[in-house]
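The following block contains the structure, expressed as structure tokens.
The complex appears here without one of its protein chains, the remainder shown in place.
Labels run A and B following the written order; every chain starts at residue 1.
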Amino acid sequence: MSGFRLKLRKGVGTGVSSGKTVTFTFDGKSYQGLEGDTLASALIANGVSVVARSFKYHRPRGVFSAGSEEPSALVTLHEGAEREPNIRATEVPIREGLVARSQNAWPSAKFDLAAINQLGGKALSAGFYYKTFIGPRLSGHRATAFWYACEQVIRRAAGLGAGAKERDPSRYGRMNAFCDVLVVGSGAAGLAAAHRAAKQGARVILADEAAQTGGALLNAPDFIDDLPAAQWATQIADELVGMENVTVLPRTTVQSMFDDGTYLAIERVEEAADRNPHAPRLRAWTIIAKSTVIATGALERPIVFAGNDRPGVMLADAARRYAMQYGAAPGKAVAVFTNNDTGWLAARDMARCGVIVTAIVDVRTDVADDIRKAGEESRAQLLTGSAVLRAKGRSTITAIEVADYNEISGAAGDNRRTIACDCLAVSGGWSPTFHLTSQQGGKPVWDAELQAFLPGEPTSSWHGAGAMSGAFGLGAALRTGAKAADAALADAGLPVKDTTKLPDVEGDEVDHAPAPVFEIKASGVGKAFVDLQHDVTADDVRLAHREGYVSVEHLKRYTTLGMATDQGKTSNVTGLAIMADTRDMAIPDVGTTRFRPPYTPTAIGALAGELYGHLKSERQTPMHDWHLANRAGMVANGPWLRPESYNAPGETVEQAYIRETKAVRKSVGLVDVSTLGKIDVQGPDAAEFLNRIYSNGFAKLPVGKARYGLMLREDGFLFDDGTTWRLDEHRFLVTTTTAGAGKVMEHLEYHAEIVWPDLKVALASVSDEWAGTAVAGPNARKLLEACVTACDMGNDAFPFMGVREGKIASIDVLIARLSFSGELAYEVYCGAHHGQAVWDALMAAGKPFHVVPYGLEALSTLRIEKGHVAGPELNGRTTAHDLGLGGMVSTKKPFVGSVLATREALHEAGRFQLVAIKSADGQRIVGGSHLVKGSKEETGPSMGHTTSTCFSPELNCYISLAMLEDGRTRHGERMFATNPVRDRHVAVEVVSPHMVDPDGGRMHV
Amino acid sequence: MRIRCPWCGERDHREFTYIGAASAIRPPIASTDMEAHKSYVYDRANTPGDHDEIWLHTGGCRRHVRVRRNTTTHAVSASEPVGPWRDTLDALNTVDPVGGDKT
Partner (left out) sequence: MKRYSAFSIVKNALTGNKDWSPAWRKPEPKARYDVIIIGGGGHGLSTAYYLASMHGIKNVAVVEKGYLGSGNIGRNTTIVRSNYRLPANSAFYEKSMELWRELSHELNFNVMFSPRGVLNLAHTPGQMDTYAERGNQMRLMGVRSELLDRDQVGRLNPGLDVSGSSRFPIEGGLLQPDAGNARHDAVAWGYARAADALGVDILENTEVSGFLKEGDRIVGVETNRGEIRADKVGVAVAGNTSRVMKMAGVDALPIESTVLQAFVSESIKPIIPNVVTFGAGHLYVSQSDKGGLVFGGNIDYYNSYAQRGNLPVWEEVTSELVSMFPNFARLRLLRSWGGIMDMSMDGSPIITTGPLPGMYLNAGWCYGGFKATPASGWCFAHTIANDKAHDINSAFTLERFKDGRPIDELGAGPTPWYH
């Protein structure tokens, strides 16, 4: 192919008519194109023929199409962090300074050393890798060593372009939109549908993947209402853009149809000429449509013959578009090979642009007079009843070999002759683009007349129009567009007022039905390709048949037909046809595969949208900034960030938590407990409700008292724990673990609404409404007495587990005397917005007692020393009995889990039970250790594992809570806490988990 | 997939939490029937086609909705309120819904 720029005039180069030059580089060489060019059209105009190399054989490839169906012309755009591989040159608008490179080739697409793969020829046939690289049979881990070594080489050879190594600097946007009618595609059918629906007041969204609305109208020689088609399209589009109830989205590909009228569309914001530099690169639209008109047109398909992949062979309509829209002649001498009328019109239209058309080769003998006349106008040699046997040439075709062809028998070969040309424009018929409806499971139906699959019956609220529905031709498109609009309006519940009349059409009467010819079989003339990108040949399809891979899915998977980045847009039907021919079946009997979303490859960043890097909201307590300002290291706890420890300069986390723990045990400390889940439970049956939720009794809890409660799942295993406070006869505050807050809320809601709707109880999550601070240590009461008013803090007036109201710094607070640490301790709650003020007041009041803030590590150390369980012990596999909490499981009342908790398996010998272990030799016990009897080398089996590990300042050694097989019978036993992955093996003694103050005296002072 | 919440109107399913098959009905609180409890927890028909199920409108009103949905096509054919509030819905519907979608 040696394309060149045509002389621009009316009707030639309609898309590049400004004539402004744009400079870009391809493979390091600078070229000039015109504003409005795609990279493909600019390269064609510059006479560049080899743009890429194929996946397997590294054969030279040129531009094959003019749209998103392109299988061959894939390039890498940009450099560094913005590098984008596998971009279709047919879709990239060129821009000043654009840098593009060929890929999968070295040193360049034009001269690629890996083309040596072609010598592998038939040995690299479909599925060859399943039959070899197995290597010698070695033992054990080395068994697959040979394949693994081969795989490294294969992996490097495979792949197309290379991805960026650096963080993508771009932004991606997201938009939600609702409409009555979504119209996908803005060709004649789409415009007619959108216009009609909009005129009747419907909220309409019109999306098209192209930069300009109008679709095929932009290059149609026809007239609509006496206007040139392109002008009519522009006029209608302008009118739509001006309407308040219409959103027109050019450069927007509707990629996926989901359930109930939910669509994903990607808008290529970056490609807009007037783009805002602050706008996102791409924008993902979620469109919720009451009904949809799908007017996505049809894709031209090629004919398979030898050498049909050579640069210079392209789809006929693409060749025509390059001439008309871009003013780029696809070659100096263009031949056309077709099995239908549209190839002839492409020849005529190209000739009208000044392209020299040397020959029109049609497999049919019977061609309508007006079509023949169009051929004559192109001044080409007209060869009907003929076929192209092969395209000759290397980096670009130089000639085609043509022979007589019998349309009925498929026999070709007589009267061979050679016609010189550097471009062959091929039309093998048209395949309607019903990818979206197929994604939703719509079953396509074969139309023998059109030799094409049609979308079939709608499975949801969509209506096909135009070529997509098999209504080819301008008049039919306008008609079906309007009809689909009416149907969509009815779906959306809008009245259909038939006001607009269909426009008059004047132009070609074209029969789009092709002769059923998909492949020109001729022996000894070379490889004939079905899937250009994956190098799947017609012989590969026949090989798959020979080996029994005959179902359409097996064909696809075995040969990789249709699995490349174009997903077989131009190859699927042809592949099916060849398999049908080989099996001597009708095409639809071979089957069809379901199109899977997205329609075209979609940037992962666009799908992630603003969630990019921030996929889950990060929750911070009201005292978050104070923690940061006071040197807290923050750590994730469920969705929350919490202080791990407050690290003095030079202090390690371990030193810090030991210091904090000591300070609490010695005097007093504060910890932020705002993250605990909090649920306000109210109603006359609140007590009964909680009595059914908790395994221990809550019915008789007095007002002003709190109780520690256990919740089981219905299967009898532990679910969550926490304290619940009776604030009033009919009002409780339930606290949950930080990580369990969400699921406990759902658990309660389910039981309140679904299981026992007769109970009068209402629930509200108040986790975010209350800020909480725990005050713990022997001086806790003194500290509070120094700042709390309106509440008697004395031991008698405010006993253990008491709940009282009071004020701190004139702020209302709710105080509960609870202890997780085992020390005299209180939890102080206030409105979240007062959290910092109360915290400050508590810190100030604690100054005389050298109060310290403490973090999660110290909190954890304090409770481990006490043997209090938390998340690591409540791991979803433990029972109350396992954790030594069997006494909290009532046998006197029914509750969630009460029946299944009695199953024998939940109580039998051999279960893991909670114990503590102490390091016997002063060595550190590290997290994740297992308990074994044996030596480091011969550990023996695991008998249990550690759950929560720390250094205990109180016991002055490393300790851990652990789950141990029949653990409660093993107190006093010596074992090892082994940790091979952390290379530790520590002698330990099994002890009771209640290591500090087992009688709980300190909490009650 | 879109589910009509009787209280809030039609919403994307991402606003809801799937709670499970509506056919799973807990034995009465006083029941100690072990087999009935096992069946409630573990037995599921799980057949394709229309499926009655409970969703919680977590990202909205936090009420449960009973939905009939076809598990083969995902088509939702019915949704109705459940729980102690359902009787109040009619009364509420005589008032202008706030943010509701009555179509």
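The rule we apply is simple: a residue touches a chain if its C-beta (ideal position, glycine included) is under 8 Å from a C-beta of that chain, and two chains touch if they have at least 3 such contacts.
This structure is a prediction, so every number in the text was calculated from the model and none was measured.
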item: Sole contact to the chain not displayed, among A:140, A:242 or A:277; value: A:140
item: Of A:37, A:685, A:714 or A:827, the one touching the omitted chain in the full complex; value: A:714
item: Per the touch definition above, residue among B:4, B:26 or B:74 touching the missing chain; value: B:74
item: Sites on chain A contacted by the missing partner chain, in the whole complex; value: 55, 81-86, 121-123, 125, 128-134, 137, 140-141, 143-144, 147-148, 151, 154-156, 158-168, 170, 172, 256, 258-259, 262, 264, 286, 439-441, 539, 543, 546-549, 551, 553-554, 557-558, 560, 564-565, 567, 596-598, 601-605, 607-609, 611-616, 618, 635-636, 644, 713-717, 719, 872, 875-877, 900, 903-906, 926-930, 932, 939, 941-942, 945-946, 949, 978-982
item: Footprint left on chain B by the chain that the document does not show; value: 1, 12-14, 17-18, 20-21, 38-39, 41-48, 51, 53, 69, 71-74
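Everything below uses one rule, namely that only the chains that are shown with their structure count from here on.
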item: CA centroid of chain A to CA centroid of chain B, Å; value: 28
item: Touching residues (chain side chain B, partner chain A) in the complex; value: 1-2, 12, 17, 19, 26-27, 29-34, 37-38, 40-41, 54, 56, 58, 62-64, 73-76, 82-85, 103
item: Residue ranges of chain A in contact with chain B within the complex; value: 258-262, 288, 441, 459-460, 493, 692, 714-715, 746, 749-750, 752-758, 760, 894, 899-900, 902-903
